[in-house]
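Only one protein chain is missing; all other protein chains are in place.
Note that the chains are named A, B and C in the order they appear, and that numbering of residues resets to 1 at the start of each chain.
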Amino acid sequence: MNTATLLISCPDRKGLSAAIANFLFTYNANIVHSDQHQDISENLFLMRVEWDLTDFTLDMAAFSAAFQPIADRFQMQWKVALSARRPKMAILVSRYDHCLVDLLHRHQSGELHCDIPLIISNHEDCRALADFYGIPYHVIDVPRDGKAQAEAAQRQLLEEHGVDLIVLARYMQVLSHDFTARYPQRVINIHHSFLPAFDGAKPYHRAFARGVKLIGATSHYVTEVLDDGPIIEQDVIRISHRDDVEELIRKGRDLEKMVLARAVKWHLEHRVLVYSNKTVIFA
Amino acid sequence: MNTATLLISCPDRKGLSAAIANFLFTYNANIVHSDQHQDISENLFLMRVEWDLTDFTLDMAAFSAAFQPIADRFQMQWKVALSARRPKMAILVSRYDHCLVDLLHRHQSGELHCDIPLIISNHEDCRALADFYGIPYHVIDVPRDGKAQAEAAQRQLLEEHGVDLIVLARYMQVLSHDFTARYPQRVINIHHSFLPAFDGAKPYHRAFARGVKLIGATSHYVTEVLDDGPIIEQDVIRISHRDDVEELIRKGRDLEKMVLARAVKWHLEHRVLVYSNKTVIFA
Amino acid sequence: MNTATLLISCPDRKGLSAAIANFLFTYNANIVHSDQHQDISENLFLMRVEWDLTDFTLDMAAFSAAFQPIADRFQMQWKVALSARRPKMAILVSRYDHCLVDLLHRHQSGELHCDIPLIISNHEDCRALADFYGIPYHVIDVPRDGKAQAEAAQRQLLEEHGVDLIVLARYMQVLSHDFTARYPQRVINIHHSFLPAFDGAKPYHRAFARGVKLIGATSHYVTEVLDDGPIIEQDVIRISHRDDVEELIRKGRDLEKMVLARAVKWHLEHRVLVYSNKTVIFA
Partner (left out) sequence: MNTATLLISCPDRKGLSAAIANFLFTYNANIVHSDQHQDISENLFLMRVEWDLTDFTLDMAAFSAAFQPIADRFQMQWKVALSARRPKMAILVSRYDHCLVDLLHRHQSGELHCDIPLIISNHEDCRALADFYGIPYHVIDVPRDGKAQAEAAQRQLLEEHGVDLIVLARYMQVLSHDFTARYPQRVINIHHSFLPAFDGAKPYHRAFARGVKLIGATSHYVTEVLDDGPIIEQDVIRISHRDDVEELIRKGRDLEKMVLARAVKWHLEHRVLVYSNKTVIFA
């Protein structure tokens, strides 16, 4: 189905729903999904509406001009996305390959609506895998004293390919503020704990030491504060005294794969809205 | 907050959202929640919209007359519910008291937006509990050959009290078709299995014999086919070889309480829509 | 069934299992459950073994004298518990009554193998509930500047009744170090977060502010460090952007009840062993 998806955030006011619904009806939109959320405490209105373009009488090239007056009236932040335009996703990875294997297979299976023009790594380890799926694989070394240069090389590649979304699939380097500021709400990381517990290094070891009964994983947008960005998805799995740290790491891999894949999928389907360092998921 | 909630089911057509949004905006509705669902395969549109009545300029006594033309145009099945009118809920119970304890405490805590004018049982066992919460408790014996008479007595009590919802909180009698036909989508049962597995009698014993690794509970509207009505909520819990049947029954009680309570709460908040023997939960 | 349960912790050494098994077989024990765990990294052996006393030929009054030589040989920490001796459990509660309701009903249903000689509260609120279940209810006010005196009064009551286990069922006061030191691994608290996330005050508010996708509850033994004792049980439930803080609190209550009840049950059945500020649950 060839659809358009409109995402809106604005102060909540009477008449909002009517204004949007009338606009879409004027051009004969066949709505296939519509979700909205009012955050009463912040007086905020959030909406995702997706419609079939088959009978839509407004040329999407003219959408912005037609919609902007309504957006202005209600002080909307908005964007519209077309299903016909597949987003471009880059994957950054280090040595652990489980999330990469998972994402590439999901992509091949048609679960992820995107193109993957490139994978960037600081190691050669995953090249054969990338080759198998036919994705160009770039190795950019990140020496301890050469991070700025490495990031410059990464950013050049990302820009060349017009990348929309960057997925850190267990990429073991902390990105600079410059980097993350360049891609707001466009870098998704998977952290191997139930944040905010065990942010930072070696979360499985610390979970083991604390004696928790469940371990978790968290996918989030990367901001300049480490492991503090808006959480997109989390999940947990039960462990017991029989599980040593290696077993936690093994069980955690399954969590990491699933939690990252859900976040990536929702982002690619324009189901994630951010406010107050939190996400609304219209799934 | 003093609100009205409108529930709509109808064939999906362009202009539906606009028609409803415009109607509400005409009377200055302040929408606080809105959910909708399109079932594309059945071409069905379902909606729940709740608005604050504070600034609403249409007298709710006149709502029906004002809205019916729109309903007719789109062939809607609809109803409107006012938060100011607390539904009346009757609880039927036999000897197991865990669901009753749970519902009465939730009611006292303000979780369940309803009045409970009466509890009906075929046993004296739960009378002290009902007394503690100040709910009238009626015992109607159900002899093997006197079910029709017992149901007549039950129905008379239910009618006298203008009951809107009947909750079978582990009521161990099968209701007649006459009875269930009288209260369509207004009788909620809790079945102690993950339906459709283990419908009928002794589900925990059969789950134990089959060696399942999870046990479940299912809340559903009662229809004339046993354990076959629209499912409102289900949940499961993990068991192991260490759990004998008694332990399954004990663990299952926690499931039954939670799964029934969620279904009752959603029903009372007008969050459940039924079609094709299934439910949509706008929660 | 009339059983004895032996709990053992000691350095792991060859011959341990044989020594214990031979001892029990010598006196004709009919073992009904046996669990053991080796923590290889700490070279620790932990065991729980329960046997039917029907055919046991050693008088349990003489157990200690008979077993101590083996215990000495293997440097065991050990204790033996008899099912015939019901532990005495005190419940401390403030105003929130949901955990208390839950524990008292489970106790009445036979789920918790203990006597409850008293409930202590700093408020009158739960007296009617305690009366309903026939449990003596003591109110000890805890003024801001009178905590030491209040704890003295509490401790006197607990000593008088020979209390084995103290359950803080959402008791909103922090106990002094003196108090907790007096009852090592004998005070169980329920904290309304997934520890170590959101330790301390107002966890639901902070979970809401952080935008987590699951909320949790944690039952743990109380130590002198707030919310840092050995974790006995944890669980989580999914939330969404539709849930405000009040809804988190409401959903959390169900978690708190279940997570606390499991911990209490396991403790009362002598299924919990503690080492390195962690628990092993032989459930």
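The definition used in the following text is that a residue touches a chain if its C-beta (ideal position, glycine included) is under 8 Å from a C-beta of that chain, and two chains touch if they have at least 3 such contacts.
Quick caveat, the model's predicted, so the values are computed rather than measured.
Enquirer: Given the contact definition stated above, which residue among B:Asp52, B:Glu111, B:Asp125 or B:Asp235 touches the chain not shown here?
Expert: Answering carefully, the residue with contact to the hidden chain is B:Asp235.
Enquirer: Among B:Leu195, B:Val222, B:Leu248 or B:Val264, which residue is in contact with the omitted chain in the full complex?
Expert: Answering carefully, the residue with contact to the hidden chain is B:Leu195.
Enquirer: Considering the whole complex rather than only what is displayed, give the residues of chain C touching the chain that is not shown.
Expert: Within chain C, the residues that touch the unshown chain are 14-15, 17-18, 20-22, 24-25, 28-36, 38, 40, 55, 238.
Enquirer: What residue numbers in chain A mark contact with the hidden partner chain?
Expert: Residues in contact with the chain left out: 97-98, 101, 105, 109, 111, 128, 132, 242, 250, 253-254, 258, 283.
Enquirer: Against the chain that's been left off, what residues of chain B make contact? List them.
Expert: Contacting residues on chain B, toward the hidden partner: 37, 39-41, 194-198, 210-214, 216, 230-231, 233-236, 240-242, 244, 276-281.
In this section, only the chains that are shown with their structure count from here on.
Enquirer: Would you mind reporting the rotation angle for the C-alpha fit of chain A onto chain B, rounded to the nearest 5 degrees?
Expert: The best-fit rotation has an angle of 180 degrees.
Enquirer: Averaging over Cα atoms per chain, report the distance between chain A and chain C in Å.
Expert: 42
Enquirer: For chain A, jot down the residues that touch at least 2 other chains.
Expert: Expected reply: 40.
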